[in-house]
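Every protein chain of the complex appears in place save one, which is left out.
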Amino acid sequence: MKILFFGIAKDIVGKSIVEFQNEILFPIKVGTLKADLINKYPALGDISSLAIALNSRYATDDMLVSQQDEIAIIPPVSGG
Amino acid sequence: MKILFFGIAKDIVGKSIVEFQNEILFPIKVGTLKADLINKYPALGDISSLAIALNSRYATDDMLVSQQDEIAIIPPVSGG
Amino acid sequence: MNINIKIVSEIDTAIGYRYLAHDESGGHCIFIGSVRNSTQNETVHELFFEAYESMALLEMEKIASEAMQKWNLQKVIMHHVVGTKKVKEPVVLVGASSAHREACFEACRFLIDTLKKRVPIWKKEFFENKKVWVTPHP
Partner (left out) sequence: MNINIKIVSEIDTAIGYRYLAHDESGGHCIFIGSVRNSTQNETVHELFFEAYESMALLEMEKIASEAMQKWNLQKVIMHHVVGTKKVKEPVVLVGASSAHREACFEACRFLIDTLKKRVPIWKKEFFENKKVWVTPHP
């Protein structure tokens, strides 16, 4: 599955879309996915707050992610 | 001397500029002038508040008006 | 002087940002007032505005200067119409620019509130069968 990265998170992983094959077992909870990603890219853990969007909506840690969902990593926003 | 009238005050006196000859004795206090005008045009007394402008500035009742000053009668403003 | 004050026959609604923009400004707040189609459930056809122009300009300048002193602003604009205006036509435009948004919002609100209290401009409302000078209800 593909995960989208934006802003500083994109700089950390080096690209805006990262494809994950067998590294993630679905379905997975948002909180677990976040922990796995920080494990793989420790610098993500340094970001003051990291949200996850599930199909273009902010997700809570206990939501379940399936392989068809669109997942995005949302570092602190700074628009405006 | 000429006195300028605006808005509802203009409707009451019937024109926007009224010339006063010997009816007013100068110098006169703003408060006295106001009382004299209400005496002459009683309907002015029905307006909720009536300010007087002396040379394009709000005047207080104790200010002195001389014949060279520009006087305007300011009913409650309603711009915007 | 970074103040733009005018009594006009027609408001250019695009002038707000064009005038307020400044290298040091991050925020620009603009208020535009226009003719509404009703007042207290009565249909309004048009408004007529009359100004004591020399004094209105002076008062607007004072209000703009007060805002400049009270907040850290780059620019202030205040335009008001005179004459007859139909529903949906703009009648007043005020605005302020500042480094951060807090100041321009507060200043813009102050500009329109104070204009309505102090600037010698009068509005006559034209209804179906009558016309009346508006008396503000305090």
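Order of writing sets the chain letters: A, B and C. Residues in each chain are counted from 1.
Keep this in mind: contacts are C-beta pairs under 8 Å (C-beta built on N, C-alpha and C of every residue); 3 or more make two chains touch, one makes a residue touch a chain.
Keep in mind that what you see is a predicted model, and the values were worked out from it rather than measured.
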Problem - Touching partners, among the displayed chains, of the absent chain - result: A, C
Practice task
Tell me which residue among C:Ser34, C:Ser54 or C:Asn72 touches the hidden chain in the full complex.
Solution key: C:Ser34
Completion exercise
Absent-chain interface residues of chain C come out as 13-14, 16-18, 21-38, 87-88, 90, 99, 101, 104-105, 108-109, 112
Completion exercise
chain A positions in touch with the non-displayed chain are 4, 6-8, 10-11, 48, 53, 56-58, 72, 74-80
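Simple rule for what comes next: only the chains that are shown with their structure count from here on.
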Handout entry: Mean-CA-position distance for chain C and chain B (Å)
Key = 26
Completion exercise
Chain-centre distance (mean CA atoms) for chain A and chain B, in whole Å, is 72
Fill in the blank from the handout: Residue numbers in chain B touching two or more further chains are none
Problem - Two or more partner chains touched - positions in chain C - result: none
